[in-house]
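Please see the structure below; I have some questions.
A single protein chain has been omitted from the complex, and every remaining protein chain is retained in its original position.
Each chain gets a letter, A and B, in the order it is written, and its residues are counted from 1.
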Amino acid sequence: MTATMAYATAGIGLFVLGLYALSAYTHLLRKVIALNIMASGIFLVFGAIAHRAPGQGADPVPHALVITGVVVAVSATALALALMLRIQAETGQPRLPDETSD
Amino acid sequence: METIASGQPWIIWAVFSPLVGAIFAFLLPRHASLVGCLAALATSGAILGLVRQVVEFGPQRYLLGGWGAPLGVDLQADGLSVVMLLTAGVVGAGVTVYATGYFQRSSQAARAFWPLWLWLWTAMNALFLSADIFNLYVTLELLSLSAVALVAVSGNADALTGAMRYLLVSLLGSLSYLFGVVLFYGAHGTLDIALLGDLTGPSPADWVATGLMITGLAIKSALFPLHFWLPPAHAAAPAPVSALLSALVVKASFYLLLRLWLDVFPVSTPVAGQLLGVLGAAAIVWGSLKALRQKRLKLLVAYSTVAQLGYLFLAFPLASTLAAATAWSGSVMFIVSHALAKTAMFLAAGNILRSVGHDRIAELGGAQRSATLSWIAFAIAGISIMGLPPSGGFTAKWVMLQAAFASGQWWWSMPIIGGGLLAAAYVFRIVALAFAPIGAPGTSKSVPKRMELAALGFAVAAVMAGFATLQILSLLDSGAPFGQIGAEAVL
Partner (left out) sequence: MTWNAALPLLVLASSLVPGLIIFCLPEDSKRTRTLLNLTGVGLKLALVAFMVWGVDQGARYEIRLPLLPGLDFVLRADALSMFFALLSSILWLATTVYAIGYLEDSPNRSRFFGFFSLCMTATLGIALSGNLVTFLLFYELLTLATYPLVVHRGTETSLRAGRVYLSYTVTGGVVLLAGIAWLYALAGDLEFTAQGFVAGLVNDHQTALVAIFALLIAGLGVKAALVPLHGWLPQAMVAPAPVSALLHAVAVVKAGAFGIVRVIHDVYGIETAAQLGVTAPLAALASATIVYGSLKALYQTDLKRRLAFSTVSQVSYIALGVAIAGPVATIGGIAHLVHQGLMKVTLFFCAGNLAETLGIRDVTEMRGVGRRMPWTMAAFTLGAFGMIGAPPMAGFFSKWYLASGALEAGQAWVLVVLIVSSLLNAAYFLPVLWTAWFEDPAEAWPAERFYGRFETATTLLVPTVCTAVISLAVGLFASMPFSPLQWAGLVASLEYQQ
């Protein structure tokens, strides 16, 4: 297994792990973290793809895109956390209403 | 594809006008609604300018900063983009007028609404004009984030939880889409839609990428059974926001799906098409049945959106046949007419809610004394939702039916036709209330005239849109997004 494949497999693994956590847990913070893990998985795959052929330098485009993606993910996370805090303040629960058990 | 043909770069202004407006609305919260109106005016002007250019000179492509693909960011406008832009422009301008009456000047909600709404408009216009799949990801995400924030504007528990669920589902959809982008880039080394279209083929990587993108965009377009997030979010939002979300935001992700289906995904994916069609038909039935059972007016309208979105997906199973261009035209016509009619319905529902103080259907009987025009608007918009002639909803259905018969798959005509029946059931459930004897007076509040007129205007526009069908279809042909001359291909 090449290094590229190892990174890509790990990335896919993270994506699946995050997907599981997103559906399995009801605490909103866990859901937000799960989404971040999924995003990290994708970025990892993207980074691995930049390695086009042995001996050549890395393709710069994926790196630029990953940085953009990270910025988007950060703002989404910020919005999610802000919403979570407001929900906790309004309902006293860091969860969505019909999902009470953890 | 040619670069900008001549004159003003309207394509840039269509994105920048709302962006500049958003910044100023944020910086000058006391004058936010004035800034909003000016930005709406400028944006509408830019869209009209672009429409004229496309009509006169054909599709437009603009290289931001002059770099061009693969490194630069390209903007591109063909008939499909322009029809979407125009729909967004009409709805956006009308909702702007409505919102000046809806939000009290310099209230907390108004301060949040104006920058977010203009930001949403920026993201949407950029999405319709983007020509590479990563740029589309960014615009899609910006669109979702501003839409989520808009849902939360009213700040009550329903709105916050609705927004949160919307955000989680929406991020899931975006990530799924992004994974597809990564795989396409890994396989073909480009992000440009046109270049990708020549390179994709039936390889495993392409299939996985296609599957991920379709799933992600279907979640975002609230395709049954991934629609569960839509009704609470759309119903809990303030009325102008509900209208924007139902009329435009879900259509934006559908537009993206359509664009990729036409230009990027490996050719002829009949199985996926049939599956999307089945889910669309299920959405029509399920959404309508749920609408029939709702106890709140805004939830009923939101479930109606779930049902109506189902029609859009009926074009996919017909697209692998000779009738493809006809089917797509019908689908786009549905987008336009549903946008107008649903805006009217949500605005009218907002007026009714404001005048009566609640939107519990069981207690609305005889409430038509106040906000009479809004009841009328709701009923007229219902004509298009039911798909009765001469409304845009009817012509869309007609074109779609012709595609179903011409493709030899006549069974797809059944959800198209039957859906109208279900729609009539839930529309008249509300309209009948207006004929109950006038209820106890005194509790009702008056609604600013322009809010009522905005609702009525959209309703009338939805019905009259049928007479503009040929114009819309011929505008759609510019650049032949569907591969054939749509308007003539219908024949």
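The working rule: a residue touches a chain if its C-beta (ideal position, glycine included) is under 8 Å from a C-beta of that chain, and two chains touch if they have at least 3 such contacts.
Not measured: the values here are computed from a predicted model.
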item	value
Chain not shown, its touching partners among those shown	B
Contact residue for the chain not shown (choose from B:54, B:356 or B:406)	B:406
Residue of B:328, B:398 or B:482 touching the missing chain in the full complex	B:398
Residue of B:32, B:218 or B:383 in touch with the missing chain, whole complex considered	B:383
On chain B, residues whose C-beta touches the chain left out of the figure	383, 386, 388-390, 395, 397-399, 401-402, 405-406, 410, 413, 417-418, 420-421, 424-425, 428, 432, 435-437, 466-467, 469-470, 473, 487-488, 490-491
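To be clear about the criterion, only the chains that are shown with their structure count from here on.
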item	value
Chain centre separation (chain A, chain B; CA means) in Å	28
Residue numbers on chain A that touch chain B, as the complex places them	15, 19, 22, 28, 31, 35, 38-39, 42, 45-46, 49, 52, 59, 61-62, 65, 68-69, 72, 75-76, 79-80, 83-84, 86-87, 90-91, 96-97
Residues of chain B that touch chain A when the two form their complex	70-71, 134, 137-138, 141-142, 145, 148-149, 152, 155-157, 160-161, 163-165, 167-168, 171-172, 175, 178-179, 182, 185-186, 189, 191
